[in-house]
Every structure is written in structure tokens, then in C-alpha cells.
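Other chains of the complex are left out, but the ones given are in their true place.
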Amino acid sequence: MQWGSASEFFAMGGYGLYVWTSFVVTALCMVWEVLALWRRRAAARAEHRAMLLGGTDETAA
Amino acid sequence: MSRSSMWEAVGGIVRRDLLLAMRRRSDAAMSVFFLVIVVSLFPLGVGPEPAVLRTIGPGVLWVAALLACLLSLARVFTADYVDGTLEQMVLVPQPLAVLVVGKVFAHWVISGLPIVVLSPLLGLQFGLSGESLGVLVMSLLLGTPTLSMIGTIGAALVLGVRGSGLLVALLVLPLYVPVLIFGAGAVTSSMAGIGGEANLSLLGACLVLSLFLAPWATAVALRIALE
Amino acid sequence: MLQAVTLSCRRGERRLFSDLNVKVEPGTLLAVVGENGSGKTSLLRIFSSLLPPEEGSILWDGEDIHQLKELYSEQLTYIGHLNGIKDDLTPIENVMSAMALAGEVCSRTAAQEALEAIGLKRLIHRLPSKVLSQGQKRRVALARLWVSTRPLWLLDEPFTSLDAASTGVVTQRLHAHLQRGGLAVIVTHQEVELPAERVQRLRLAG
Amino acid sequence: MIWSKYSAPQAFYPLAGRLIPWFSVVAVALIGVGLYMGFFVAPTDFQQGEAYRIIFVHVPAAWMSMFLYVVMAVWAGVGLGLNARLSFMMAQAIAPTGAMFTFLALLTGAMWGKPTWGAWWVWDARLTSELILLFQYAGVMLLRTSIDDLRRADRSSAVFSLVGVVNVPIIYFSVQWWNTLHQGASVSMSTGSKMAATMLTAMLLMTLAFWLYSVAVILSRVRCIIVERESLPVWEEQPTVVQKVAEVR
């Protein structure tokens, strides 16, 4: 193990800002993508279910 | 022709144009993308030396912004002309010049504003410093509406006068030159440590002037186009 | 009352018509007929003030429309050869924005009812207009007539591309408009199925 | 044949649903292992210090960005050739993820460039070509959203991504005609074979993890697209499938 302490680990030899921004932004992007997909899926399913049951007045007209 | 219904008509036109833009959200993204691409082409053509790039940076950014404006403007009225909406606009019971202002405003929000917002990032790529970035944004904020106002005159003339493409460019571009000089000048002088205030206030003057003159000229050109 | 006084019109080299006098009373319709190129559209554009006449003038309630300017624009609804609808907007949005532009209020439901009145089913109210068929586009343009409150209607070949049913519907709407004391000038190649006392025909010689 | 069986979107839908959990679980596990190796096993680079650890996201992201573009183009080509709806949907599903990795490669590269080169950005061939790749992704996606008619949107963006793929190797090799600041494969591996090995393993693990992640995300996006795009009548024609789909979800 090369890190003496947690603070040393977070400092990353003085490059903490760059290293951690890279990793955190990457993580955020991926998490955001997954969440966005989740929401999109929920919306699509809701709409589709509405279409399967009964149908809206727009399709009925 | 009450004042309130005037606002209604202008509001209507702004709303409709923004709605059209929302329908095609990519439109708004487009002028930004164009700017970014054109700006990135230059280093490809010129070579990667940072010193050279820093010197030409403000000029390149401004020329690119100007081109983006010119391109998106060239067709503000064409769609309306072809599908007959322009006839309807001319028959509206409000002064045409006022409607023109509405149309230009909507257009600027869609394609000018994004350029202004994005410019600092591009400035960074060319190695501009913090203060110069501020001046760059200010200069574009004052300059792009002027470009839009002037550009609509050209766009309206394109509709009417035959074989007018060249004529329009001849008319419009010389009018763009001062804006370009003051705009790029503001950034350059702030990079040189002189501060860009003088140039910025000249830009402001251009904006006011164009706001007063351009809508009338455009309205006249539109009427001629439709005769 | 709409009146044309010693009107003449020249396009290019040709004089299309000259010394034309005609009067349209409230409650009546002027049907302009004539061969292709005889100047019907030109006449309608002069009536709408889009085209300045070579000579003569148009009077609205006795006043020259050239003087009235926006006051005259407030009186009319003009629908030309071109539909004036946006391909990217839905029919509802098209009707609403056309009305807003003209300075008339038009709610979403009003627009919807107008579209249904002219026979466009709910189903396509929300499609972008560019996917509509030729006749459906024309109907979207004409739907404005169901929400317009203007006394003077200027219509250039309103029935092109319409099927028989829609032609009937539009004719009925015209009739209602005339009965309410409105005026209309229409250009057409077809017979207009309206009571003869309401219709005045003007044949351009060509 | 398996392909013909699953080439109908309705049939592919449940299959994708069954695959997604596996890919996601393994991806998460590999990311964990990769990060552990990257931060705790791999040693400090004696030239660049700790800044080099950006490599564990930068390189996988950069590789994925290019790889996904090619995959997208292949699906697009298959779609045009066989007129298969599912292929177009796959191509449509890949673009956002590819664009995201391109963005990440640019961002992490910039984060790395500031400490090592002293500038966020230089106009180097590799960097510029990555930027161009981002534009190509943007082009594919914007072209698609600009066209209302689905069939035309599919086919037009397919044509464009196919044309664009010709450009990928060209801009990739343009490094050779251009002086370049960006390092090639050898530089950071020069500190010794044993250290290079752990670094390399960590990097490859992360790449594999990103790949698995992409597959999972793309599959679930395809499922969304299928639900959104397959119109009611199509589902009605195959009531059994609808039944199955309803069960799976």
C-alpha cells in the first residue's frame, strides 16, 4: 500500500484536483446516463400501457 | 392599432419563432456547433503553435461568430416567403418594422445568445486569459444583435431584388466591418493590457444606431419583395 | 363596402385590365373568374393592398385604403395561392399562430373546433403539417375562416385540391359569413353554390 | 438461425431484458477491481507522479469512443443492407453513449494536459481528431432529431454514420502527418516491465468494465426505443408477444 493516510490519498501527490475531477465527472456521467435511461423507460412504459389499455381519445378519434 | 395589440402581435411572432425553434431544438445547437467547428478548423489549417494561435484568437473567434450570424440570418425570411406567411405578416394591422424587431429578437435568442454563452470556452482553447474572456463575452453580447439587425436588411433584400445574392453581400458585409473591427479590437486591446472599454462603447453605439435604422429598411425591403 | 374605382393593372409589358369599376356590398360576394393569367390574382392582391395598382384606387367604406393602412388591414382576412402554414408546426399551432399574428385572439379549443369544422380529424391535429396531404394543408389554411371575425374575406382559389365534401363545407361557411353581413371576394374556376342574389360575378377578359 | 429469430424488435426485447443484469453486475464488479488496482496496486509513475492515474479513465473512455463509433456504423450498414428495423434501433441507441465517452475522453485528457503540458488544450492531431469525432456523433444525433419521419431519420443517419466511418481511420492516422504532443503507447509504459504490468492490467480491466457498461446501457436504451417506436398496431398483430412482454417487464 503506497498511501500513508487518507489525506495523502486524496491529495494525489498534489494532482488531486485533476485526478479526482476526472474520476468524479466520469462517475457522474455514467450515473446520470443510467438515471436518464430509467426515467425514459418509465415514461415509455407509462405511455405504452395507456395505449394498450383503452387507448386515449386521440387514437380513438 | 392600440399599443397593447401591438405587443400582442410582436409577442405572437416571437412565440411562434421560438416554438418553431423548440420543435427543432437542434437548430439552437446548430449555430454553436458551427462556431466551434469553424474555430477548430483554423488551428488545423494554420498549425498548432500556441503563440500564433493566441495572437489570431480574437480575430478568428469574431470572424467565426460573424459567419455563423450571416449564415443563419441569410434565411430568416425565406421560409416565411415561400410558404406564404410573409404575405400574412405584411397584412397584419401593426407597423411592419415592429414585427421585424420581434422576428430579429427571436432569431437572436435562438442563434446569437448561444454563441455568446459558449465563447469563453473557445477563448480558453486559444489561451485567452480571464479578463480578456470577459471582454470577449461583452463584445459579442453587444455585437451579435447588431449583426442580426444589419443582416435582416440583407435577408429581406434577397427576397425581392433579382439575382440579389451578391448585392446583399455587398451591402451587408461592409456594414459588418466596423462591428468586427471594434469587437476583435476590444479583445485584442484587453489582451495588450489597454482595456477594451473604448471599443465596447463604440459597439454599443453601433447597436443603438442599427436598432433605429435597420427595422425600417427591412420593412421597406419586405414590401418590395411582395409586390 | 368595398369599391374599386377606375382600377388598372399592368404586369410587365401587358396591361391586364383597365378602368375597372366594381362595388361589393355587405352581405354579398364578388366571384372573380377568367382564364389563367387574366389577372385575377393580381386583382385580389390589389384589393388586399399587397400590390399597388397602376391607376385608380380601392375604397373601403368610401376611404382610400392607401390612407387607411393598418386600419384597413384590421378589416380583412386574406388567403392566397400559398397556404401560409408552417411545415413544422401542427395544424393547431398553425391556426393559433396565424390568428395571433393577425392580432385576433384564438384559444386552443377554438382552433381545434375550426379544424374539426373543416373536416380534419382529431388524429392529425398533432402531426407536423408537413406530413399532411395537399388538400389537408389547404384545409388547415382555410380553418382560419372559422375563427376569423373580420368583415372582409379575400380568398384566392380556396377550393383547389379540396374534395367535394370540403368544398361544400367551405361554401356553407361563406354563406354564413355573408348572412352575418360580411363581404367576400373570391377567385375561382368553379361554380360557387350560393344563392344568386348574394353573388356578383366579375369576368376578367384575359 | 438465432439472428433471424431475434431480429424482430419484439423478440429481441425480452432477450435484451435478460442480458442486461449480467452485463451490469459484471461491469460494476470489474470497475471495483479496476479502481482498486489502479489506486492501490499500481505504483506511482516516476515521471508524472500521481497525475498519470487519470489514464485509468482516459484511455478506456478514448478507446470506447472510437470503438462505439465503428460499431454504430456497422449496425447502420446492416440496417441499410437488410432493411432491418432492429439494426437502426441499435445504431440509434449507441450514439449517445459513444458521444458521452468522447466527451469524457476530452475532459479527462484536458485534466491530464494541464499538469503535464501546462495547458488545458493544445491543437494536437490526436486531440483535434477526438474533437472531430465528437462532432460526428453530434452530427448523427442532430440529423436524426431533425427529421420527423422515422424511416427517413433511420436511413439518413445511417448513411451519414457510414460515410463518417471512412473518416475515422483517416483522422486517426493523421497523427503521422502532423507533429504531435500527445503520447503514443510507449511513453508511460517505459518505467519498467513489472509496474507496467499492473498498470496495464488495471487499464485493461477498466476498459473491459467500460465495454460491459456500454453494452448494458445500450441494450436498455434499445428497449426504450422499441417501446417508444413500435406503434400500437404492430403489437396488436402479435398478441402473444405483447403478453410475453408484459410478463417480462
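First chain written, first letter: the chains are A, B, C and D, and each begins at residue 1.
Criterion: contacts are C-beta pairs under 8 Å (C-beta built on N, C-alpha and C of every residue); 3 or more make two chains touch, one makes a residue touch a chain.
Bear in mind that the values here come from a model prediction, so they are computed numbers and not experimental data.
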Chain copy counts across the complete structure file, not just the copies drawn: A x1, B x2, C x2, D x1
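By definition in this document, only the chains that are shown with their structure count from here on.
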Chain pair showing more contacts of the two, C-D and B-D: B-D
Cα-centroid distance, subunit B relative to subunit C, in whole angstrom: 36
Sites on subunit B at which at least two other chains make contact: 24
Numbers and ranges of subunit C residues touching at least 2 other chains: 128
Subunit D-touching residues of subunit A, taken from the complex the two chains share: 1-3, 9, 12-15, 18-19, 21-23, 25-26, 29-30, 33-34, 37, 40-41, 44-45, 47-48, 51-52, 55, 59
Subunit B contact footprint on subunit C (complex, rising order): 48-52, 70-71, 73-74, 76, 78, 80-89, 93, 97-98, 100-103, 128
Parts of subunit C lying in touch with subunit D, wherever the complex brings them together: 128, 130-131
